[in-house]
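Here the structure is laid out as structure tokens; the discussion comes afterwards.
Complex shown without one protein chain; remaining protein chains in place.
For reference, chains read A and B in written order, and residue numbers begin at 1 within each chain.
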Amino acid sequence: MADPELERRPEFATATVAYAHDLERLWETSPGIAGWLSTVDHKEIGIRYLVTAFAFLCAGGIEALLMRLQLAGPDRHVLGPHAYDQAFSMHGISMIFLYAFPVLSGFSNYLWPLVLGSRDMAFPRLNALSYWIYVAAGLFMYAGLAIGQAPNDGWYNYVPYANREYNPGMNEDFYSLGMIFLGISTTVGSINFIVTLARTRAPGMSVNRLPILVWGTLTASVANVLAVPSVSLAFFLLWMDRQFGTHFFDVPQGGQPLLWQHLFWMYAHPWVYALVLPAMGIVSDGLPTFCRRPLVGYAPVALATVATMILGFGVWVHHMFATGIPNLALAFFGGASIVIAVPSAVAVFAWTATIWLGRPVITTAFLFFASMIVLFVIGGVSGFMTGSVPVDWQLTETYFVVAHIHYVLIGINVFPVVGGIYYWFPKFTGRMLDEKLGKWNFWTMFIGFNVAFLPMHLTGLWGMPRRIYTYSPDMGWTTLNAITTVGAFIFAIGVAMLLINVVISLRVGRIAGANPWDAPTLEWSVPSPPPPYNFAVIPHVASRHPLWEDRLGESEVTSLVTRGLLLDHGRETIGTSPLDGDPDVILKMPGDSYMPLLLSVGLTMGFVGLLVHLWWLAVAGAAVALIAGVVWLWPRGTLGQRRVRHV
Amino acid sequence: MSIRRVAPAAAALLTLLAQPAAGQRPLGYLHGEGPKAWPVVQLTLGLLAIACVVVIVTSALVVVGIWRRRVTDITDIRSVPPTRAGGGLRWIAIGLGISGVALLGSLIWTVVVLAAVNGPSRPTRLTIEVTGQQWWWKARYLDDDPSQQFITAGEIHIPVGEPVRVRLIGGDVIHSFWVPALAGKMETIPGQINETWIEAGQPGIYRGQCSEYCGVQHAHMGFLVVADPAEKFAAWRAAQLRPAQVAVPQQTGATLFVYHCGACHTVRGTGAGGTVAPDLTHLMSRGILAGDVVANTIGNLAGWIANPQGVKPGTRMPAQDLSGPELQRVVGFLQTLK
Partner (left out) sequence: MSETARSLPVLPVGTPGRRSLGWWGMLWAIVTEGTLFAYLLFSYGYFAVQLAGNWMPRQVPPLRLALPGIVLLVISVPAMWLGSFGARRGRTVALLIGLVLALALGAAFGVLQGLDWRSEPLTLRQGEFGSVYYTLTGLHLAHLAAGLLGLLLMLIWSALGYFDARRHAPVLILAAYWYFVVVVGVTVFVALYVLPRVW
């Protein structure tokens, strides 16, 4: 007879109250500080990612406002050159590495299991580890700022200026080690997403039914797995040069400054797509709810997501048009940079058609999503201009490019993210955000953003170079810079309104119910906020819009959300085949654990040791991390990894 | 809103933006002053026009799309049932078709311009080796005859109407050579030699600026390109080749200069032969000081020597321990370096 520990036929039924109670007991995190430090619940981790990312957004925003005060007029003295250089470097690092990607990880961590019909991510403990390392790496880099030695060579950190010869402080050591550290978080997080997608979806959740957010995060994750090693290596080589006198970037000894640029941009260009594709997914999934119709062109949009990233790996050289690379190669990379506009156009027309052919319900979330289309187009066409090699020789390193990246990163990341918060806040907390304040919030941000950054294109066309801490009045940039500074402060007020709305609505917001927007996807089938086990029974998915099937009236079969697989022999969820989503294993999920935290503490000790040359501390940190890892991996009976010896 | 009506309007608006007051925006690049810049300016304006049209049309589509069937009462979203009206794939197909044509056209235009500015149409007679240093520019005028070579800094003179080859050397970190009115950027990278070329269509003073972040005084790494008629350029060149003449009254100042400044600066004809800082043999022929931080006046010069870190925080130039009278003598000497 088969051993039920090793194989069994899952029951198929409706959940009873007693069963749900058992699940609650199995999955809940213990209360208090112990639970807080050891939880592996993807929803808790997702929220932490969001909150932490917003904290870094605020820090980066304050740096930005200081810079705008310095640049508000010519020859001002708010920041000296040393402070200004650290401010713009930390601003870039905060926004690009510590806000824009982690905030999307926050959404995806929270939402993936819910939209895929699973009870957790594939590796819950790895998820916690990814979060702790992210926090530690972020604080590590900010520690540099606290002692006045923050990174000071901009976010792309060109050598040889970053070499010890020209940059003898600890500034670049904070950056090098911090980025290697952060890379660990990104990598394990990405692997977690990929395996989650491949293995832990609800039965019937085939690849052609995945929400676009999932496509976006999946694409970004695969890209990260392939791209992050490049930048980790680059920073590792830089650190070796600085500490041990190797010669990778040391010119007199044959070091190659352009190798840095290749390694950095081979990573950073795909990375920019990783910052926007999941956010575009948020719009693709959110817009249809408020347009009251399915997304126009699901398959083209999904394919465009993947195509963008594939092309995105082939255009890194367009950051290096002015480095003396032969013109034939430039023509090729310029062409590729222009062609990459095609998949973006697919998404734009799909969204526009969705609005035209639907009945737009004007909520705050809708306004953020719809306005993103316009901002996306502006950021897209300015990017298309920089793809044209001879034009880019003028545009590059001027404020035109600064305007471009802000339309990309604020337009295609921040706006969808804030829209996403208005959209999913009810799911996260059980309460609605205030719509009236929301409208004010939207218009303040939208107007502030465009006042700040639309004129900045002209600032660039009139020749203002990036990264200058001051300028003289006879350059003709005074008025435009003053306008930008005013816009930046309006935008900041808009962001503050979001935070105020969140704080107020957490206490007094209207109770949401399971599905306040009458949205079509699985996450809205569970209570708000969802129980720790997400789904009492594992749902069965038969279409892209499980909760709209009855009204769209086209599905011959129906998804099942109230009856499904009962899995309650411990923490369990279903494992499915990668393409079709057919169940092929009952997975045992780990319980809460301190090991992710302990491992992060060990790694932090290690990196601090390397930073300040306390080698004993580095070794001790490695030992702590090792012990945590061994305890973590020790085979457990509860996970079906070894036989439980019954007494 | 037809494209045919919008496009010329946008182009006219852009031309307006570009044309007036070029002199008031010395680093602006919507106006070109030479054969290398002109095709690029046209391309820039053309792409800008396409970009504006695309933004206006899609924004209009989004706004109108929202307006025409909007639902503003959001109290009960369930009262608007979801439907699957219309396919909508046509939108994507048509949109892609139009974008494809625009992209292909832009690509062809780009390649044409790239070929046009790839190299000068005529052989060049003058090659200048320009070195980017933290935070100033060195220019060496090359000549087959070594006695005809000379070095200057901060101000590059070229003959008008003649293509000039520029060899770019990275002196320490990466900088970028940029004279917006004449040509786009080219980085100066240590360990490799990049080449570009410039040509001024008419006489004038064109502002240049380092445009790759290179350290604390990246903001103050400007230079001037002075385009002179052929005979004036020849005269300037001949003057630059001459060593300095130290008049008797300036002897003390010159001695002080050699002692305090000569390890870094060169003044040909004196004992000052340092090479890490600008060659000052003809300092008074230049309009700017310290990478374009200040104009070259006697007061600015004295202030700069007395307190370099105050004028340009972080500059490599150290303050010298000069008394008031000594400073006066050094400045007096420098004033004679015409």
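The definition used in the following text is that contacts are C-beta pairs under 8 Å (C-beta built on N, C-alpha and C of every residue); 3 or more make two chains touch, one makes a residue touch a chain.
Everything numeric in this text was worked out from a predicted model, so none of it was measured.
Listed by label, the shown chains that the missing chain touches in the whole complex are A. Checked against the full complex, the candidates A:123, A:423, A:517 or A:548 give a single residue touching the omitted chain, namely A:123. The residue from A:240, A:342 or A:552 that touches the chain not shown here is A:240.
The residue from A:32, A:254 or A:326 that touches the chain not shown here is A:254.
For subunit A, the residues in touch with the chain missing from this view are 2-10, 12, 122-123, 126, 187, 190-192, 194-195, 198-200, 203-204, 225-226, 228-230, 232-233, 237, 240, 244-248, 253-256, 259, 262-263, 266, 540, 542, 557-558, 560, 563-565, 569, 572, 575, 583-588, 626, 630, 633, 635, 639-643.
By our rule, only the chains that are shown with their structure count from here on.
Note on chain placement: the centre of subunit A and the centre of subunit B lie 37 Å apart, centres being C-alpha means. Contacts from subunit B toward subunit A in the complex involve residues 17, 21, 24-30, 39-40, 43-44, 47-48, 50-51, 54-55, 58-59, 61-62, 65-66, 69-72, 74, 77-78, 80-89, 91-92, 94-96, 99-100, 103, 106-107, 109-111, 113-114, 117-118, 134, 168, 170, 172-174, 176, 178, 180, 183-187, 189-192, 194-195, 209-219, 313-314. By the touch rule above, subunit A contacts subunit B in their complex via residues 80-82, 85, 153-154, 158, 160-161, 166, 251, 254-258, 290, 292-294, 296-297, 300, 322-324, 327, 330-331, 334-335, 338-339, 341-342, 345-346, 348-350, 352-363, 370, 373-374, 377-378, 381-382, 384-385, 388-398, 435, 458, 461-471, 474-477, 516-518, 520, 545, 548, 551-552, 554.
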